[in-house]
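Working notes for the structure below.
A protein chain is absent from this complex, but the other protein chains hold their places.
Labels run A and B following the written order; every chain starts at residue 1.
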Amino acid sequence: MQQKYIGKAISRVDGPAKVTGTAKYAAEYNVPDLHYGYVVNSTIANGEIEKINLTKAAMVDGVVKIYTHENRPSTAWLSLNYADMDAPPGKPFVPMHNNKVVYNGQPIAMVVAKSFEVARYAASLITVEYKADKSDTDLVANLQNARDPKKGLASFLKPPPPKPKGNAAKAYEAAPLKAGGSFYHGVEHHNPMEPFATTVVYEDKDKLKIYDKTQGSVNTQMYVANVFGLKFKDVRVLSPFVGGAFGSGLRPQYQLFLSVMAALDMQCNVRLTLNRHQMFTFGHRPATLQNTFYGADADGKLQSIQHESVAETSTYEDYTEIVVNWANMIYPSPNVNLQYKLAPLNMASPMDMRAPGGATGMHPVEITIDELAHQAGMDPVEFRLLNYTDEDETTGKPYSSKELKECFKQAAEKFGWAKRNPQPRSMRRGHKLVGWGMATGIWEAMQVPTRAEAILTADGKLTVRSATADFGTGTYTVMAQIAADAMGMSLDNVTFELGDSDMPFAPISGGSFTAASCGTAVQAACLGLKKKLLKKAQSTNAEYKSVNLDDIAFVDGQLQPTNSAVKPIAYTDLAAASKNKQIASKNMGWPQMMKQRKYTRAAHSAIFAEVEVDEDFGVVKVTRLVSAIAAGKILNPKTARSQILGGMVWGISKALREESVMDHRIGRFMNTNLGEYHTPVNADIHQLDVIFVEEDDQIVNDLGIKGIGEIGLVGVPPAIANAIFHATGKRVRNLPIKLNDLM
Amino acid sequence: MNNFTYIAADTPKQAANIISQNPDAAFIAGGTNLIDLMKENIAKPNQLIDLNKIPGLDEITELPDAGLRLGALARNADTAYHPLVQERYPLLADAILAGASAQLRNMATNGGNLLQRTRCYYFYDIATPCNKREPGSGCAAYDGYNRMNAILGSSEHCVAVFPSDMCVALAALNATVNVSGATGERQIPFNEFHRLPGDTPQLDNNLQHGEIITSIDLPPGGLNKNYSYLKLRDRTSYAFALVSIATAFELKDGLIVDARIALGGVAHKPWRVTEAEEFLKNKQPAKESFTQAATLILKGAVGLKHNAFKIELAKRAIVRNCLTALNPDK
């Protein structure tokens, strides 16, 4: 295939809609006769609702209906019906199911009114009486309840840790070099800029059109159909634009359930938008406590890896992520013991948040390695090269490709690492201590079956569609590039459509697997289309009868047979001669399972960080980050660079800024707003350099794509923490690192 | 947000008359804090009296004594960038620009800045007790998450801090608040404007219901040679202070003849300690003296579970900021 667009820095095709404000998000469809919902949330974490007083609220002019557990219409009985594509083992939360409160902030009532303001006002008049039970929300205080996670469907993509190898405890005791410690990070919330919202258009009895904020329109469709007993074909879900998600859109949130419930019950159009406080009342990155004990021989070769982790989950689902598996995937060691447990708390179920597990688990790994390197008196890069592997020891499989060494080399060079004085506190600028640190990142390259359809019309336009999502990820753009190249057409004539459950099936979009999965589907659909074009040519043009697909170049909008005696035919002619003046093909893009299974497939990164730490105040400024990424084929270096930059900003945020602070006396998050839940502002972000290292991988998929949504974040927090150690001599293991940790 | 009516006032007197008849009414100017509080169901006025249409209150004018009068309705940004403020009171300009965001500073007024309410997490969450929001309900912050709370001048009833940056500079500059009410006009020295919580934490300041701030006067001598505003916070911009400091000196013949040090983010009002400022007078500016002054300023400071670090942070910040004030251009 000729690659005219793949690999080129092309501006986002959805850019004009976004910069002019014409891109519409879920809460922006102002359909007629719209009713507005507003949710009331619980103020206790565990217990029962004894009474909800609705009298005042009901009297407000414009209030149409108020729902609570006492009057809500019945929905599906079986827990199974509430399980979405990303549901962990357990029983999914059902809003207003009964009078039980299982977490603070749980939705317990909803006002539906003729205006947003009336609904909001009436909701403020509702008072609730509870019978509160003791609530446990502090992970560290509940370690005694830690246990093995339950297994379920989700375990397929998130395997439990491998069995222990050798005798890690003994090897650790015997090792001349030892490092490790206890690492804790609290809860983080996704906080995409767009709050969760659903606009339900009631089209007919039991027939809905739903604009939802989701990372999977089919996931929403399936959930609504299963929960409310509707036919799939009568539920159409649209999400053409999603204002950020970072994993929060992988599961249906409660505004979907409540707005659909009200629309069906009241037989009208309903919109429900969550406010910013309510963005803290569902999934989150779980608080996690980790301990590492690593041992190395006198030369610095790892002899023992022990990594144990306890993460928080809810009382009703066992949310898991891969936290402890990473160490032995990138560092070989004869003795390994990895443990992962969950402690159920009176909180909402955690959920996937950008680089789930990877960002969590690689932090202790990369800090512990840095400590060992320091003890061994070795440069951190050299130490990693000494303990380098081309094989994933947790599975015994080789990597399909791994250009991590090249990442180290290119990033170190760009950063100027060679000039580093290994001594902590050896550099300063005025009052600022300067430190240089580095770390490695890894994220598995995954692929899931996805369908796409390619439609060629007689006007020379190609439309390719799949029910996948673009929440800033660049899917619109890169899929159009793949299709244009596959069909040998100008990008101007190619449109990719997504975010509509009526389109060919795509699973939820996450885990960095969308480009590989949907890209493969787009290629499959284009291949199908080529076959149909040839078939059409053969039926209309005798000289094509003996021409095989392999003997044709599909370029410049034409079939160009290699045999120059056969005349080229324009796609437009073939489409014009077809029914409805178009030719279409719908195909599934399958992972190459037979090829893939023999390998571990992963993207890698090397991150180098420079920090300045004020010697009196402990204020940290990340002055420079260089990230070199080996992630297979980069479809569009412009949008890909942005993805990585975003990951780096998330890394800075995770290292130094964000944390949802809970008052454990009441099990309630206290900084549930964007003024006090600190994500970086513009002035926090300085020089960021991204390098894409060339990496050819024929195993992951035909296009060689590994995915880049998560890898940009993994490794950034430990690189910053290691730089802070180098600046100050102080090893801070908990996140986020605050100025008072360094005073 | 609750249900309210709206009226725009034409004169301060008219505004005062309207509000004197309605204990549940509130004035609105920039709205940046009040509308936020209304959305949180913390402020529930049944009537808003819009002051923005009152002519003349948004001006910044020179006073006969070479001081400056800042209209209460002048926007924070217009004040900070005003040539006379920049020239004569650069400490004030720097403090204003260290607060909030450019958008908020374009809307927020000078009068409103004095009246903004605390950012204590518990004051803002109506599901928790708070003596400031609901007198007698208790202080949840005292034993709660209190990183942002007070280390000075607090009481068992309230450990909230006053969040303004602008007011820290106004305190240091000995400003005066001009107030108009139904019974006439009066002047309140800046350091007497805000209150300590004591057992009436619901009262942030000494303004009476129905009184309007019409302007703020700055005395002549803006200490525009040796000054510095320092703000320490959990992100580089757009965050409230853990500790902020306005420092200004007048130096003569190598000696400090006037010293002003006001702290923000540490108490229920901008914090000044006369004893420390007197201590510095007639001394040569030196790190050792500044360290002693810092100790005097933090005398009696009490750290809570999550904010004890602020005591040492404040001391170090005072010393650093005094040194910076000696060479403000560096």
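Rule of thumb we're sticking to: a contact is a pair of C-beta atoms (placed from the backbone, for glycine too) under 8 Å apart; a residue touches a chain by one contact, two chains touch by 3 or more.
Here is the rule we use: contacts and distances are computed from a predicted model.
Remark: of the listed names "Transcriptional regulator, GntR family", "2Fe-2S iron-sulfur cluster binding domain-containing protein", "Cytochrome c" or "Electron transfer flavoprotein subunit beta", the one matching the undisplayed chain in UniProt is "2Fe-2S iron-sulfur cluster binding domain-containing protein".
Only one of A:Thr22, A:Ser74 or A:Gln423 touches the chain withheld from this view, namely A:Thr22. Residue-wise, the contact with the chain that is not shown comes from A:Gly646, picked out of A:Gly646, A:Gly667 or A:Pro736.
Of the listed residues B:Asn3, B:Thr61 or B:Asn282, the one in contact with the hidden chain in the full complex is B:Asn3.
If you put the missing chain back, the residues of subunit A touching it would be 11-12, 14-25, 27-28, 30, 55-56, 59-62, 116-118, 121, 125, 191-195, 241-246, 273, 275-276, 471-474, 638-639, 641-643, 645-650, 673-675, 679-685, 687-688. Residues of subunit B in contact with the chain left out of this view: 1-8, 18, 21-22, 24-25, 28, 31-32, 35-36, 39, 44, 46-50, 52, 77, 81, 100-104, 106-107, 236-238.
Throughout what follows, only the chains that are shown with their structure count from here on.
Contact residues of subunit A toward subunit B in the complex are 43, 117, 120-121, 124, 431, 616-617, 619, 621, 657, 661-663, 665-666, 668, 670-671, 673, 675-676, 678, 680-684, 738-740, 743. Within the complex formed with subunit A, the subunit B residues making contact are 1-3, 41, 119, 121-122, 124-125, 127-128, 140, 143-145, 147-148, 232, 234-240, 242, 309, 312-313, 316-317, 319-320.
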